[in-house]
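In this view, the complex is presented without one of its protein chains, the others remaining in place.
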């Protein structure tokens, strides 16, 4: 059994933003010579999410709109008395910061329209990270 | 370590529909002689979801109603200018297309009322797939 780790490190530019990390994850798996196993993506942040869906510019706006409808900023949250980002935490609670994807013959078994999307709920941030972990052969 | 894959392939009949795949997953694990490990279920579709919950006909309708309330069709989405299924993508973003379940002595450690439910958010479709992957002993 092989257990391999890599960290994707990047900055975000906007308050809310979606970044497609599919290519980066593929590159890591290729470098490792992954065979059969699974990849676990995990963002070690309480105000970020990982979403598997299509990267179409209109849909990206729709996803951000849905997150905004789900937890609009400044809606009288208790946590805002301490920090001003309760909405971002709530979005990360509802849209979790991880995802798992099967890997076969070194390829992620994503569907034709599926991409791995990092969701920034509380940007901009100088450094965001996604842990790419492979468990497999 | 064993890494095993199987694909469940089926059609859906309605625009929105929930299909209980628990028995199919159990049958696959039985055929494999799975021991201790985990099963990863992954639908390679951007408009489907996997939900772990009770399969009670009333509740099934309630889940579909909740998805409809969360992302009603045709609510002015940007993605609808390209395709007419933004609501289905949003439901798959909010209710992810994967789930992981522990397997012990060949049995999934589901609770008494938990079933594995495939959610069709954009049917009917001639072919939908769920990848069943086992990682374990």
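To keep things simple, chains are lettered A and B as they appear, and every chain counts its residues starting from 1.
By definition in this document, a contact is a pair of C-beta atoms (placed from the backbone, for glycine too) under 8 Å apart; a residue touches a chain by one contact, two chains touch by 3 or more.
All of these numbers come straight from a predicted model, not from anything done at the bench.
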Even though one chain is not shown, chain B touches it at residues 1, 36-38, 51-54, 56-59, 61-63, 65-66, 94-96, 99-102, 104, 109-114, 135-137
Considering the whole complex rather than only what is displayed, give the residues of chain A touching the chain that is not shown.
-> 1, 3, 5, 40, 42-46, 70-71, 77-82, 86, 89-90, 92-94, 96-98, 100, 131, 133, 135
